[in-house]
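Note that one protein chain is taken out, while the other chains of the complex remain in position.
Right after this comes subunit A.
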Amino acid sequence: MTASTPGAPTATLSRIIAAGTHQRVLAFASLIILLIGFSIASPNFMQTSNMIAILQATSVNGVLAIAVTLVIITGGIDLSVGTMMTFCAVITGVVLTYAGMPLMLGVIAAVLTGALCGALSGTFVAKMAIPPFIATLGMMLILKGLSLVISGTRPIYFNDTPGFSEISRGSIIGDIIPSVPIPNGVLILFIVAMVTAYILNRTVLGRYCFALGSNEESVRLSGVNTDRWKIAIYALAGAIVGIAGLLIASRLNSAQPALGLGYELEAIAAVVIGGTSLSGGRGSILGSLIGALIMAVLTNGLRVLSVAQEWQTVVTGAIIILAVYADMMRRKKSN
């Protein structure tokens, strides 16, 4: 009641820094440096078609990263997003191809399936107190198995639903402005990012994401029904994974039941590179988006430079360790 009042500008500044903007700035700078570096190294890199290819490659991983970001900010982790994405795609295949229902129902089915799976993971974590790592590891295997069972281990093609591939590969923007043929998949990624960022920063659900990750016991002692909110957050993440399921199925024009494993790790990597703290309480959608872009640029750039695929994987791994190390050093300094 006596100590000095912090000046408003300094308070704002320290808040911004504390909110992890630093890491995001760092990530963004790395992205720019990568773009400049690759375009100097290869004239083919900066061509519009290649830029669009990078964005298209980012779309699925980016949407998954956005979903995982929500869970990680609560202090949890979701290992099931890869196979959940596939499971949603398979269910869409069942609805559209096996049952022959209209396109819109397939879209709803994917999102709903994801939300239900997420709610189930959330229930394991909240109500049964299973650590998120284990709960979602179980879900990862359950969903992988179910995808194979339901599809009879065969891909489900969407040849009977001609509009389906347009979800990812069509270009509404290109139809209006032919010189900028940005695919719908990329458009969807940015819409999902904006909506989720809004939810995270401007709604009660988002507030409880940060609050849970910061000090769950305190939230509980404040009389908040933490179980319900946690389930809601996992469900929202699941619904977003459903959108990723639509994107990948549309891009491949098929639901590939064997696909999915490994996507969760790439998504988590993007989140981490983007500066979201794995211990919860801090993070941003923009950061994860930049993280996903860095990974896509890296993969693409190395390919343009004809670096062997094996080495691309090595470089990605090294980048993850570097990004987290930079973050740790920064945090150590600020303490």
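Just so it is clear, a residue touches a chain if its C-beta (ideal position, glycine included) is under 8 Å from a C-beta of that chain, and two chains touch if they have at least 3 such contacts; residues count from 1.
Following the convention adopted for this analysis, contacts and distances are computed from a predicted model.
One chain of this complex is not shown here; going by its UniProt record, which of these names is it: "Iron complex transport system permease protein", "Cytochrome b561", "Monosaccharide ABC transporter ATP-binding protein (CUT2 family)" or "Protein-methionine-sulfoxide reductase catalytic subunit MsrP"?
Options "Iron complex transport system permease protein", "Cytochrome b561", "Monosaccharide ABC transporter ATP-binding protein (CUT2 family)" or "Protein-methionine-sulfoxide reductase catalytic subunit MsrP" considered; the missing chain's recorded name is "Monosaccharide ABC transporter ATP-binding protein (CUT2 family)".
Out of A:107, A:219 or A:240, which touches the unshown chain?
Touching the chain that is not displayed is residue A:219.
Could you tell me which of A:38, A:210 or A:234 touches the chain that is not displayed?
Touching the chain that is not displayed is residue A:210.
Touching residues of subunit A against the unshown chain: what are they?
1-6, 8, 11-12, 14-15, 18-19, 202-207, 210-211, 213-215, 217-225, 281-282, 335
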